[in-house]
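Excerpt of the complex: some chains, original placement.
By written order: A and B. Residues from 1 in each chain.
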């Protein structure tokens, strides 16, 4: 049970595995502590992986999104919160690529490589408390945004605001995290994904220039920019899978090392217990299906992204359906697997120090943003009527 | 959605409700803190409810087990850990009734009323590290027992040890919790049921007298004593239900007070959202079924207990099947409900301070002792072959 075959991260395999090992060693303790994991963010920065998806053109290695997503999954097996920060770093990079002018791409992606920028965001579209006022040569931002993943400790922020009711009315600003008037609060506290630094950002007369507003992109009215939300969804998919894979792996280790069979089972080891085998097999096989669908969706999405702005409506629709299907399946499967692994391990596996419930807590929290049932409804409409998922902030 | 109709606790209704309110007011904070809730145990003691099931004959009010179980459910809605302590208090009282001589019943149950004893236990049958050595006039106990719910802070302990392979080889000792050689450790730490004081008890040459060994009971070879494990199972059933009821109630409150509908839903309030209604209805109706089956099982068990030692094998089998069915159903339903309520409330309900995940954590931990799948197998054997559940420490 692994995130992929050996060498799946190409030239970065050793780097990814080393980073995963370092993060994993302290993940349980940091889940208990909560708060911001600035030291571990620094480990990610030093790995050089923050620029993974920056195109060669701007000095990056130009890794495919398939590889980026596989890396998110691998890191999520070790540390779900930091995998989220890692994934969303790349989402901001992609945002510049999808919405920025060539000049902006050169500027911001170049700096991402050169200065090892860690990107944060303040883009939660359901939070409408942030307002932008037109001023001479730019805008003044006032208000607050919640769920600003990665903002705390970031070098640069991607801020978005809707200037109208349409998905295309969404505006992205890029500004340094130390811009005057910005207050990035250390107030994130949820029962899962505890170190994603997803707190509140307060804007008090923050000035942004016109040059800091992404775009106009060459093809703003095409399906191409809507890939942003598909990338975002796919990152979540991989985080769910990483948690589920890790939970089932941990359960396997525990069963082999610790678990005792029930007397009534008449077997020598817990691994021989027919009921435990059945339950483990159900988790295993459903997880394999979720992984296969995620792999298929990631390949399609990676391909659509690599193809650039010429993306057709039809291809966009097929990709959106594939990505949404994968997320629905991964979310439901990960909830089930992370809940059920305790039935393989038994009561002692609930010892507080092991914090093995963190897999369920992480998935439970992370599946509530952009609810799975809404995705299912979109897929059902597609199946029943042929209407593709609406391109929106959340699809 | 309530544990029962108004007045369901008879003359104790006001007392039960007041106690539930007091425990509920601090339950979330104490779930965060963990450790021992000695002050809250004192509240229970002062309520006078510790003697609820003591027969009139020994000075108690002689409440039915149906009422005791309903009270466990009600308290579990407020505080799952203390409801467990409350329920297991009554299990120890029943142990004296089921296994003790008339003299021992008079002595121990009388003191339970008179001195407001809080009972703890050290009876976990899967932990075989405790040994009993015959000495002149009694026994010497050495070793340790884990999962000793309620031992910490108790007045008296029910200790059991198996002196042979048969269920009937089980011996119960009653001894004061401050007996020389006893060390009751404050080392319980699980991710759920965090204040059940279910830590380790160390026995270092603890001497018990023959008079402190329960029995011989008048009818030790009848089905009657095996009701003990059915009472134990039923307490768990009620705790699962209490958590699920509370979780769904909390979700209802939250949806009415806090939740916003998704834009795509085109409804005014979250309560109008068809998908949320569907999910809430699924949880509601399955919970109603679990409650109906638990009520039915509790009535049957209460009746069997009230009927005394004349209980037949056939009646015992029917009761065991009813109790096991109820526990299986309650456990599975409570896991599902406590997991899914977040889908009704949305992402903000995962805020750390609310600790709404404690319902799931409590149920998850508590369903691993005596696994539900083993119960299902017993019920399936009954359905397929007519063989009744084996009377054992766990059935």
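Basically, a contact is a pair of C-beta atoms (placed from the backbone, for glycine too) under 8 Å apart; a residue touches a chain by one contact, two chains touch by 3 or more.
Bear in mind that the values here come from a model prediction, so they are computed numbers and not experimental data.
Novice: 2 identical chains shown; how many in the complete assembly?
Specialist: For the whole complex in this structure, the answer is 4 copies.
Simple rule for what comes next: only the chains that are shown with their structure count from here on.
Novice: Just how far, in Å, is the C-alpha centre of chain B from the one of chain A?
Specialist: Here the centre of chain B sits 41 Å away from the centre of chain A.
Novice: Residue numbers of chain A touching chain B in their complex, please.
Specialist: 34, 126, 147, 189-192, 194, 260, 262, 264, 275, 279, 335, 339, 342-343, 346-347, 349-353, 355-357, 360-361, 364-365, 368-369, 371-374, 377, 390, 392
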